[in-house]
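Shown here: the complex without one of its protein chains, the others still in place.
What follows is chain A.
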């Protein structure tokens, strides 16, 4: 049984392998982009708004409000990054009910890639908000003795972020696979429904944690001393 979709090679050309992870990622991307384009191409600014536009507006404003609730000063600045994280992970997970589909988030490569993106985005947003000096100074707060611990914390939380998402999604897929072999009729359906729920929750947790990291790193000095957020979301 293949645990990771990385091992499922669909096409190979001169040593470059197109595995299922990348292929299904493109499917998800195409779905998101084409769906957005189809709706936003006919945007209405009047009183009469289509249902699809309302749905998109609700999604976008909800994400924006969530970002604002975490405490960011300018939610629109973080909206593309955080929103894309949520939408991509949620869509990738929800498509799991389609037969033959393997969520790309079930690959550690994908989750690692997303975690690396967060790892890079945190200092970028922090530097954009406070400048390089302000960002670097946060590593020696409250004392220079804390520098190694801050570095370890930075790396470990990135790994935790990646492994958490990978583990949850992969486990769901694995459990469904095992249950199909044990009780092929009833339990897989229940697990699929549960998988939809956990897929959404994972997307939310990943996006919110990313925002918390970015937010805590981007805040001003007196708020940077706040206690770190609870990471036991799963």
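Observations on the model:
Here is the rule we go by: a residue touches a chain if its C-beta (ideal position, glycine included) is under 8 Å from a C-beta of that chain, and two chains touch if they have at least 3 such contacts; residues count from 1.
The rule is short, and it goes like this: contacts and distances are computed from a predicted model.
You can't see one chain of this complex, but its UniProt record names it "ATP synthase subunit b", from the set "ATP synthase subunit b", "Peptide O-xylosyltransferase", "Branched-chain amino acid transport system / permease component" or "ABC transporter ATP-binding protein".
Here the missing chain is touched by one residue of A:43, A:98, A:132 or A:151, and it is A:43. Interface note: of A:66, A:93, A:107 or A:202, the residue touching the hidden chain in the full complex is A:107. Summary of contacts with the chain left out: across A:33, A:98, A:152 or A:190, the touching residue is A:33. For chain A, the residues touching the chain absent from view are 3-4, 6, 17, 19, 21-22, 25-26, 29, 32-33, 36-37, 40, 43-46, 53, 56-57, 60-61, 64, 76, 79-81, 83-84, 87-88, 104, 107-110, 112-114, 116-117.
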